[in-house]
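Every protein chain of the complex appears in place save one, which is left out.
Letters are used for the chains, namely A and B, taken in the order the chains are written, and counting of residues starts over at 1 for each.
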Amino acid sequence: MIEPTGLADFFTIFFSSAMVILLGALYALLFAYARIRAMPLLMPLAYLSYAGLFISTLFLAQAANLLSHPLWETVVACMLLGYLLAPHGIWHLCVGTHAAGAEKDAVTEVIPESMTKEA
Amino acid sequence: MATNQWWASESFWRKTAIWVTGGSFVVLMLLTMDTISQISVGTTRVPAYSVINHRIEYKFDEQRRVQVPVIGVKEPLFGKELNEEEAEALVKLGKLTTQAKNCMNCHTLLGNGAYYAPDLTKSWLDQYWGTSEIREVQMVEFIKDPSDKLHNSMGRRMPKLGITDEEARGVVAFLKWMSSIDTNGFPYNFKSIEQEN
Partner (left out) sequence: MATPGICDSANLNGGQKLAVKYFTVAITLFGAQVLFGLLAGLQYLMPDFLYGVLDFSVNRMVHINALVVWMLYGFLGSVYWLLEEESQHEIVGLKLGNVIFWVLTAAVTVVVLVFLLVQVGPGKESTIWLINEGREYIEAPRWADIGIVVSVLVVFYNVAATFGKGRYTGIAGVLVLDLLALFGIYLAGMFYTTNISIDQYWWWWVIHLWVEATWEVMVACIMAYGLMKVLGVRRKIVETWLYIEVALMFGSGILGLGHHYFWIGTPEYWFSIGGVFSALEPIPLVAMVVHAVFDAGARHAKNSNHPTMAWLIAHAFGNFFGAGVWGFMHTLPQINLYTHGTQWSASHGHLAFFGAYATIVIAMFYLAVQKWRGDVWMSGGLPGNGWKWKWALGLLNLGMVGMTMSMLVSGYVQSQIERAIEGSSWIGYFAAQSHHWFVQGMWWREVFGVMFAAGFVLLVWDLLTIGCGEQRKLVPASDSV
């Protein structure tokens, strides 16, 4: 079911799994920032973070022997796809929920144009 | 402007929250029922208490790629073979003693607890006890009064906790029984005491 990792791979595992989470957050942060501030120049940086996440995940998968079993391969695939799509989905949710909220309460809130464009 | 998408509405997410929580909980309940039946005493994963009448080994399993407990020849604890009820009573006394003496706030058991003293999962098989002939006596004596025994070079010692002779025997029985639980290979790479005849 699992193949314990080798002693030499310890550092790779700790480092790459920390990088997965950190780059995941950086990607989400840059992605959201690029949209809300309408700074399309940041978007390549966001995807660069995701590329880093992609590579970190592969390193992690290699070191933790995840690619030797179909189940763990699926987990890796889900991580790669999930982290790519999650910020997109949550962004749409933000726009959607705030639009719904604004309509009901009819309170003046400044929603930058850049935010509503995407929806 | 996008207005009131169903997937962004409050009621959709209220329902989702309820269904996700309820669904996860139902799955957990089903898994719990299955797991409990697999880890009840007397199963292959968690052997009957009378396993203390046998030698217990921890050997590498080629198929599972980790070490697993192996129940061997008759080797009654303290030289006296116990029936199922007697064995359970002794292990129960030991388990109660480990709780009453707060062992878990220095040691780990099955890896859970505090990190000030060694893990007890396979302590029955530890090379520290010398040979398998003197192990039982050594363990009982140690548990009753560890304060003057050799522990390590750092000066960290277990205190004397007022454990009686009977309680100490119970603890040893509990530790022997615990070493027979199939823990999926934890601890990994453990080097066992010599037990061959």
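Methods note: a residue touches a chain if its C-beta (ideal position, glycine included) is under 8 Å from a C-beta of that chain, and two chains touch if they have at least 3 such contacts.
Note that the coordinates shown come from a computational prediction; the quantities given were computed from them, not determined experimentally.
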Residue among A:Ala32, A:Leu45 or A:Leu58 touching the omitted chain: A:Ala32
Chain B residues that touch the omitted chain in the full complex: 8-10, 13-14, 16-17, 20-21, 24-25, 27-28, 31-32, 34-36, 38-41, 45-46, 49, 88, 91-106, 108-119, 121-123, 126-128, 147, 151-157, 159-164, 167, 170, 178, 181-191
Chain A residues that touch the omitted chain in the full complex: 1-5, 7, 10, 13-14, 17-18, 20-22, 24-25, 28-29, 31-33, 36-37, 64-66, 71-72, 75, 78-79, 82-83, 86-87, 90-91, 93-94, 97-98, 100-102, 104-105, 107, 109-112, 115
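Note that in this section only the chains that are shown with their structure count from here on.
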Gap in Å, rounded to a whole number, between the CA centres of chain B and chain A: 39
Of chain A, residues touching chain B in the complex: 1, 3-4, 92-93, 95-97, 99-100, 103, 116, 119
Residue numbers on chain B that touch chain A, as the complex places them: 1-5, 7-10, 64-66, 185, 188
